[in-house]
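What you see is the complex with one protein chain gone and the rest in place.
Read from first to last, the chains carry the letters A, B and C; within each, the first residue is number 1.
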Amino acid sequence: MITAEQKPIQEIIQYIAPYSKILLVGCNECVTVCAAGGRKEVGLLASALHLNHLKQGKNIDIREITLERQCDPEYVEELAPYIDGVDAVVSMACGCGVQTIAARFKKTPVFPAVNTRFMGASVSQGVWSERCKGCGDCVLGITGGICPVARCSKHLFNGPCGGTSNGQCEVSPDIDCAWRLIWERLKELGMESRYEELMEAKDWRPGGAGGPGTIIREDLA
Amino acid sequence: MKTDSRLEKVLASGELAVTSECGPPRGCRPEKVTEKAALLKDHVDGINVTDNQTAMVRMSSCTAGILIKQMGLDPILQMVSRDRNRLAMQSEILGAYSFGINTMLCLSGDHAKFGDHPMAQGVFDIDSVQMIKMVQQMRDKGLFQGGAKIDGPPKMFIGAAANPFADPFELRVMRLAKKVKAGVDFIQTQCIFNLDKFEEWMKGVVDRGLDEQVHILAGITPMKSVGMARYMKNKVPGMDIPDDVIKRLEGVPKEQQPEEGIKMAVEAIERLKQVKGVHGFHIMAIEWEEKVPQIVEKAGLYPRPKV
Amino acid sequence: MEHFEPEIVAFCCHYCAYTAADMAGSKRISYPSNVKIIRVPCSGKVDAIHLMKALEKGADGVYVAGCLAGDCHFKNGNVRAEARVNRVRKLLTELGWEPERVAMYNMSAGMGEAFAQVAKEFTETIKKLGPNPGRTGAVDKAAS
Partner (left out) sequence: MQMNQNSENILSKDRRVLVIGGGVGGIRAALDLAESRRNVLLIDKSYAIGGLMTQLDRTFPTNNCDLCTVSPHLSQGGREKYLEIKPMTCLTGLTGEAGAFSATLMTEPRYIDTEKCTACGECAKQFPDAVRFTPGLDPRAPTCMRYPQATPFAFSIDMSKITDVEALKKVCKAGAILPEDQPKKTVMDVASVVLSMGADLFDPNVLDNFGGGRFDNVVTGLEYERIMSASGPFQGNLVRKSDGKRPKKVAWIQCVGSRGINRADVPYCSSVCCMYALKEAMVTKERFGEDIETTIFFMDMRTHGKGYEEYYNRARDEYNVRMVRSRPHTILEKPDTKNLSIAYAVEDKSVQQNEEFDMVVLSTGFRVNSETKALAQNLGIQLNEHDFAESDHFNPVLTSRPGVYVCGVYESPKDIPETMVQASAAAAMAATNLPVSSAGLNGEDMFPPERDITGEDPRIGVFVCDCGFEIGGVLNVANVLDAVKTRPDVVVAEPVGYGCSSESMAKIEVMITKHKLNRVVIGGCSPRTHETKFQDLLRRVGLNRYLVEMVNLRDQNTWTHMNEPEKAQEKAVKLLQVGIAGVRTNHPLREHTLPMNQNALVVGGGVTGMTAALKLADQGIKTYIVERAPSLGGLARSLRKTIEGDDVAPFVQNLVDAVTAHSNIQVLTRSVIVDHSGMPGLFKTGIQTGVRMNYMQIDHGVTILATGALANRPPQYGLGTIDNVMTQLDMDSLLADEPEKVQAMDQIVMIQCVGSREEGNPNCSRICCQAAVKNALKIKAISPDTEVFILYRDMRTYGFLEDYYRKARDLGVKFIRFSLENRPRVRQDDGELVVGTHDYVLDSDIDIAADCVVLSTGLVADDENTEDLALMFHLPRTEDHYFLEDHVKLRPVDMAQRGFFLAGTAHSPKVIRECITQAQAAAGRAQTMLAKKEINLGACVAVVDEKKCASCLICVRVCPFDVPFINADGVSQIDADKCHGCGVCAGECPAKAIQLLAYEDDQILAKLDGLFER
């Protein structure tokens, strides 16, 4: 899932400072699941903005709406009836959602209220970790299901660097050394020999080095 | 001989090789490089020139290497994958070689988090193993990594680092094997304080016959003080410092600790000379370069062979 | 400001804090009448939004009172409530509001005195802080 976290409130306040009618749009997909931009966070942000304006003695009109998915134009279309009545849109979706709105409503500014961090997985209640970089050329099949691109701080393809300490990354003891994990998993799978295979220098094009990616499924398009 | 590298020649002669290192300055004064390098003159077979060591901005290793080369000494160009993508690396190698730098060391590099630009994006386009392979291909096939032909390929004697102490320990020999497979010629190891563990690793290296395929230079660092020992134990990633080392330094008065540190370094060299597969020493006297000749001499590694 | 009588909302869990409030009553222990209780089954029911909305609607202070640590009727609702209170306090700080306007307290059903004490303390805190900045903000505007 795309994992995001809310922006500092002051940044959002600065974005909307010139405006008095705001459409605050949540998304019921990834950002709901990672508790960054679902219906509840929309309510909280609206309330926070109200408090801010109350203290300033200013008025602000916030309409809250949470779309099923902000990255689909059909859902974004649901904003159409309200868009003329507002000065600006604040989106609590990931960057994809913000841009989908911006693409549809050209005359209304749209501001992000969250920072899209990574593609992650839930580790436990309230904890999410990065798992995928979207490199476009998945190697998980040979790295025991643990991604060296996303989970090694140096994207190393051929084993751990010399900084591993107690099985943890040199960057932080809170980060597992991806290659330690890969090695342990390969051993469990009885696939230790995989490790000795030299992995060639990566072609980064599918992951964005080749310019913004587009997928076209001709059978569907 | 694959290259004109002095280091390659010493190793080929069967003598124990000695290398040391020199960190370029955080500024533009060339004399800082030449003064440091002069301290090592005649006592080593190659001088590593570090590449933005510990992720702190310094004079580029290539430029400092050229300054050393111009002194008639033998720089070893360090290159980390953190700061350059494959294009930048290759152009740098071409440039260095054009000034006669013929020995290099391929590294991943410390993470940017440790340095003075923690906000920097680490490049890590290729890793150190892939870099070894790239340099080897440039030398032996005359091809760029992308496959195009090089007009006058660089003939680099290729080194890499190995840390016998980082975990998982069982991976450490295999990782060396990978570097050998990629084409590495010599290895400089992490500073060795836990000699037992190093010997265990070396046994693994010999068992796999890797000592026949690569020259291993054991890393030696003299301790300046017990404080430094403690700092390295606790703060430096991938470092294995047994309690005995700290105890021994604690056991002598502060003013005698540097001397004791040197003594320990010499003892280590003496012991490691006996280890099969150890073909030399890489003496890292961090900000203490002036002591390197003393260590080399005390360890019976002086004078250096003429090649 | 001398005669400022704050309006305070206390979200009290049914099993402990609300019962403690009743207990304070039956022992005739007085506490400031500023405190108005809204009963919830568990402090863990109190949503961060409820705290924010209370301030938005004009409360000068709002607190959540749940069972003692480890004693929650529903295992750990009080812990969740506390975490939410802390989040709201952080948000308030970022907004330039006094985080002390929101608080979490724990007490058992029998602690009538503790209930009254908390109500007094919190009311005193809020009196020192002065009225809800939202309200004074509105006043400033009217004056300008």
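Here is the rule we go by: a residue touches a chain if its C-beta (ideal position, glycine included) is under 8 Å from a C-beta of that chain, and two chains touch if they have at least 3 such contacts.
All figures in this text were calculated on a predicted structure; none of them were measured in a lab.
Asker: For the chain that does not appear here, which of the shown chains does it touch in the whole complex?
Answerer: By the stated touch criterion, the chain not on view contacts A, C.
Asker: At which residues does subunit C meet the chain that is not included here?
Answerer: Answer for subunit C: residues 7, 9, 14-15, 18-19, 21-22, 24-31, 33, 36-42, 44-47, 49-50, 53-54, 57-59, 70-77, 80-81, 84, 108-110, 116 touch the chain left out.
Asker: What subunit A residues would touch the chain not displayed?
Answerer: Contact residues on subunit A toward the absent chain are 28-29, 32-33, 35, 38-41, 43, 66, 122, 124-125.
One rule holds for everything that comes next: only the chains that are shown with their structure count from here on.
Asker: Give the chain pair, either A-B or A-C, that is connected by more C-beta contacts.
Answerer: A-B
Asker: Among the chains, which is located farthest from subunit C on the basis of C-alpha centroids?
Answerer: With centres defined by C-alpha atoms, farthest from subunit C sits B.
Asker: Centre to centre, by mean C-alpha position, how many angstrom separate subunit A and subunit C?
Answerer: Centres of subunit A and subunit C (C-alpha means) sit 35 Å apart.
Asker: Determine the centre-to-centre distance between subunit A and subunit B, using the mean Cα coordinates as centres, and give it in whole Å.
Answerer: 40
Asker: Which positions of subunit B touch subunit A when the two form their complex?
Answerer: 81-82, 86, 108-111, 113-114, 122, 124-130, 133-134, 145, 161-163, 166-168, 170-171, 174-175, 177-178, 181-182, 190, 237-238
Asker: Along subunit A, where are the residues that touch subunit B in the complex?
Answerer: So the residues of subunit A touching subunit B come out as 153-167, 170-171, 179-180, 183-184, 195-196, 198-202, 204.
Asker: In the complex formed with subunit C, which residues of subunit A make contact?
Answerer: It is residues 8-10, 40, 43-44, 47-48, 50-58 of subunit A that touch subunit C.
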